[in-house]
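Every protein chain but one is kept in place in this view of the complex.
The letters A and B name the chains in turn, as written, and every chain counts its residues from 1.
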Amino acid sequence: MVIAIVQDKDSNRLSQALVESNIRATKLASTGGFLKSGNTTFMIGIEEDRIEGVLALIKENCQSREQVMAPLSSIGGNVESYVPYPVEVQVGGATVFILPIDQFIQF
Amino acid sequence: MVIAIVQDKDSNRLSQALVESNIRATKLASTGGFLKSGNTTFMIGIEEDRIEGVLALIKENCQSREQVMAPLSSIGGNVESYVPYPVEVQVGGATVFILPIDQFIQF
Partner (left out) sequence: MVIAIVQDKDSNRLSQALVESNIRATKLASTGGFLKSGNTTFMIGIEEDRIEGVLALIKENCQSREQVMAPLSSIGGNVESYVPYPVEVQVGGATVFILPIDQFIQF
C-alpha cells in the first residue's frame, strides 16, 4: 500500500492524474508532518509492479519546488503576508510510505 | 491490521456490528477510492485468528448490492435526480486491506 502525504494545493492535480491512470485512491484530510500547511493523505492499494508508476505520478505532481512569489501576490489561493520584493518560496513536496499488504479484498 | 473503506451509508451499521462483537475500530472520514461518494475508513487492530470474523462482518454489512430505486424516491437520505421509472442502482461495497502488524501496544 502506498501512503502519500501531499500538500493540499497539489492534491487535486494528483487525484486527477491517478484517475487518468485508472488508479483508485482513498483520501484523508490531514495536518502536520514534513509539510507545514494542511495536507492530504492518499491511501493507494496497488499491485507491486505498478508501484513505480504511482511514485512517478506523485513525483511529477507533488515534488518540492521553488516558486517565485511576486510582491503582494498570493500563493495557493491564500493571500500571504506583504512582501515588497519577489522571493522564492518552497512549495509542494510529498512524504511517501510503502507498506506491505497481506491481503486485498473487494466486497 | 484491517483497513476497510466503506460507504458512509453502511458505516453506522458496521460500527454497531463491530461493537456487538466487542471489536474496537477507529474511524476516519475519507473520500474517493473505489466508492464514489463519501466514505469511512475503519482501522481495526485485531488478532490474526479473528480477522475472518471481521471480514464476515464487513461483508454482511457493506457488500455491494443492487437496490431498486422507485420513481422520485431518495437513496441513502439524499434525493437523487428525477427518475420516471424504477431502476436498479449499485450501493455499498467495501475495499479491505489487511496489513501485517509488528507490535500492538496499549498505554
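Everything that follows uses one rule, which is that contacts are C-beta pairs under 8 Å (C-beta built on N, C-alpha and C of every residue); 3 or more make two chains touch, one makes a residue touch a chain.
As the structure is a prediction and not an experimental result, all values here were calculated from the model.
J.: Among A:Ala29, A:Met69 or A:Ile105, choose the residue that contacts the chain missing from this document, as touch is defined above.
T.: A:Ala29
J.: Counting contacts across the full complex, list the positions on subunit A that touch the omitted chain.
T.: 3, 5, 28-34, 39, 41, 55, 58-59, 62-64, 92-100
J.: Please give every residue of subunit B in contact with the chain that is not shown.
T.: Given the touch definition above, subunit B has residues 1, 15, 24-29, 43, 45, 99-107 touching the missing chain.
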